[in-house]
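Notes to accompany the following structure.
One chain of protein is taken out of this complex; the other chains stay put.
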Amino acid sequence: MQPRGLTAALPETSARTVTHRRLVSGPNSSRRWVIGYLFILPTLVFVGVFSYYPAVKAMQGAFSNWNGFNPPVFVGLGNFVQMFQDPVFIASLWHVLIWTVVGIPLSLIPPFLVAEMIFHLGKARSQYVFRTMFIIPMVLPGFVGLLIWLFIYQPTGLLNQFLGAVGLGFLRHQWLADPHTALGALIGMGFPWIGAFQLLVLYAGLQAIPMEILDAAAVDGVGTWSRIRAIDIPMIRGQWKLLFILAIVSVPQNLIAPLILTDGGPGTATVTPVFYMYQTAIGYGLYGYGMAIAFLLFLAMMLLAIVNMKYIQSQPD
Amino acid sequence: MTIGSDDDYRKGDRFVMYRKITLAAACCMVLAGAGGLVQAKTAKIPAIHWKGTINFYAQSLTPVGPGIKQVSGERPLHALYDLSVQFNHLYPNVHIHFVNPAYNSSNQAVIANAAAGTLKDMMWNQYENYDFVFPQGIAYNLMPYFRQPNPYIPGNKHWIGVMNPSIVKETLAPGGQAYVVDGDWLAVNFFYNKTLFKKAGITTTPKTWAQLLQDCKRLKAHGITPGADRPSYDWWSRVFLGNYLGVPTLKKISSFSKSPGISEFDNAIAYYKGIINPQKNPRIMAWWPAMRQLYHYWNPNTTALPVNGSVPAGAPTGESLFAAGKVAMVFQGSWTPNAVKYTKGHAKFAVGSFPVPSLTGTSKYATKYNSSGDAGGPQAAFQFAISTPQADHAMNAGKFQAALDFLRFISTPQHDQMIVNEMGNMMPTFKGTTPIKAFRPLQTAMTKPWYQEDGGQYMTAEEYATIRSIFAEYVGGHISLKAAASQYSKAVATGFHQFVLAHHVNLAKY
Partner (left out) sequence: MWLPAGLIVLAFISLYPIIYAVINSLKTEPQSTVNPFWFTNWPLQWSNFLIAFETIWHAFFTSAIITSVSVVGIIALASLSGYAFARIPFPAKNVLFMIIFGLLLVPGFLTLIPLFIEIKDFGLLDHDLGLILPYIAGGQAFAIFVFRSFFSGLPDEIFESAVMDGASDLTLYGRIVMPLSIPIMVTIAIINVVGIWGDYVLPSLVMNATGHRTLAVAIVSFEAPKFAPSLNVYNIELAAYLLASIPLLFLFSFLMKYFIQGMTSGSIKM
């Protein structure tokens, strides 16, 4: 797929990535590593005291029977054994798998298309205006947007009204109350799925593509779609990787949507591991069990992230 | 004992009362100064040697006062503040500080604060949370003090003697502990829009279930949405299960465990005896079709809301649609008339109310027992506990004594009535109290023997949430009765199995 000639012609700077290790120029000193440690020391202190200490405390709960108040009772791997016999937890794994497989493309492709659209606007001024318009929604808390989706999905809501109006009345549904459609409705929420952060990162990538390449493609008469496929997508690989990793980290952590709109229901149709973790810990007072779920989720995501980074590192630029 | 029946005590004799109290306080101080124990005319007021401030989170009964502003649109409350001032007159060294009602009292926050030892000294929360959801040991067991005299009630021998006995029984934890003093009753009833009923030509409120459905049909034919709300398994299960099981069976269930009232112990035993097992007793789910028929007339957007968590802020609820004059009735808590009254921009209409009509004819299992009041209960605003030193590092023996005395001071029939009636959303429950005029017809619900049989609400929170959800799916038309029955059976079996294990219920004994 990759147009070899074009990549080879790239100037050095645009191909440089974090993981592409180069000789770092800096002061030459045999004790420079001490400086390195000193630089990260404040971070390590803060992170150790206020992030890792509570996290480790919490993770101890994963191996105990704990209600959050009374001293934990050590149960070894009991919580983990229980987890894989728990049909709700197993169901939640399926849900998060579906959510991730559908949700990651949804969080990446629409912003990319919009980034392309903005990038190909003629005037710098209108590019600026549109970028701004897509960023401003960041100032409002997310639940306002969720509420609008509740109104859209309601039995007499906008979606059903729309389906009725275009003659698809037979498709009308109680989207969030029907176990067959609830998960899909939650995943589909947020149309047109244009995340401000993703949009700007991808747009930035497009801007960094050297003009000469685009000009050369134009001279060769490359069409828009072929150019996007052959030049734009591969040239912003660094941005794709970053957003992909962040999506792997954030999609499974999406708690707010099931919490506010469905409470995991109907039945267990929209229970995801992170929601189940919340429900068992907060709703049912089973902190130990909740933390065991968290622990497993943490390990799984960490593994994915490491594999992803390793894979990226082994890729030649 | 005579108790004034002013609906708004502040309107009438507030200043008279102040004067009386000041006088009494002065008396006490003179006597105290004279040495020896404080002797009032009729009661012995205990001495408090502890000095300091008690922090009291009174939730919706929080009065306005220094530092606490009234939230817009609400009616400002004064009763607890006035009582705290009176208490301070009696004990100048003891101050009561009311915590801002915005205090985060979610389960998450209570558990976190308990773990850190930062709970408030006196706290509102649902007794069920103290009994079943929160870790044990975060609040004092008040039962020993229930058996002692309340010195602020003249001639009182046992504090428990002025409380409603069935409520005390209902609110006890499985081990017989009493974590809260429960002083009010939330009645649950149909509230209706008189204007809309008239518009549909309905002149009398329904007396039977068939009439209720008939009225719904009529309202709908006139283009009026008959009702709105989330499917409420909690309330309707009590109404129907109580009626379908009938008093002899309810009595039998309540007698399984030593503690009176229907506790989760009783339910567990009843379940294993087959009485409330949906697979063995056809009564247990026989009422679901009747509810499906009723909810068929309800606003579909509200019946589709999630039933376990809270309603997403801003989503139309039964109450908001009712206040807007857009639905003809709601089956709701007794706060509804005030909720309409104090909602800005509410529609102009008169609010009427009627009890759950006769269930005769809803299925062949309907009995004569009138369970219409059983949906309501003591799960309301006057439920106060005292935190233990383990959960509240500022607590100690001396402070506990002072807090206990303040709790005794406000938990007298006279003060219960004053506090609860001022808000006007619930009924006071202490013996000899009278609710506000509007609620007097509902008072029988808590004075007659009542049974909260919900089929097992606290076996595990998890399985109960599942049952609520199955009920909502069934009445919403998403699953068949057969599918619902099989899921329900599975959930209730798991729930009671875990309950029996967790609480070491010896089934062989019964």
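Odds and ends about this structure:
Each chain gets a letter, A and B, in the order it is written, and its residues are counted from 1.
As a convention for this text, contacts are C-beta pairs under 8 Å (C-beta built on N, C-alpha and C of every residue); 3 or more make two chains touch, one makes a residue touch a chain.
All values reported here derive from a predicted model rather than from experimental measurement.
From the options A:92, A:174 or A:239, the residue with contact to the unseen chain in the full assembly is A:239.
Contacts to the hidden chain, counted on chain A, fall at residues 13-14, 16-19, 22-28, 32-33, 35-37, 39-40, 42-44, 46-47, 49-55, 57-58, 68, 114, 117-118, 120-121, 126, 128, 130-141, 144-145, 147-148, 151, 158, 191-192, 194, 197, 200-201, 203-205, 207-208, 236, 238-239, 241-242, 245, 249, 253, 255, 274, 277-278, 281-282, 287, 290-291, 294, 297-298, 301-302, 305-306, 309, 312. Interface residues of chain B facing the missing partner chain: 57, 59-60, 62, 67, 69, 71-75, 99-104, 108-109, 111-113, 115-118, 186, 313-314, 316, 319-321, 323-326, 335, 338-339, 341-347, 380-381, 423, 425-426.
The rule is simple: only the chains that are shown with their structure count from here on.
Note on chain placement: the centre of chain A and the centre of chain B lie 43 Å apart, centres being C-alpha means. Those residues of chain B that touch chain A in the complex are listed here as 107-108, 111-112, 114-115, 133-138, 300-301, 303-304, 306-309, 312-315, 391, 460-462, 465-466, 469-470, 472-473, 476, 478-479, 487.
Here chain A touches chain B in the complex through residues 67-70, 143, 146-147, 150-151, 154-157, 174, 176-179, 259-268, 279-280, 282-285, going by the rule given at the top.
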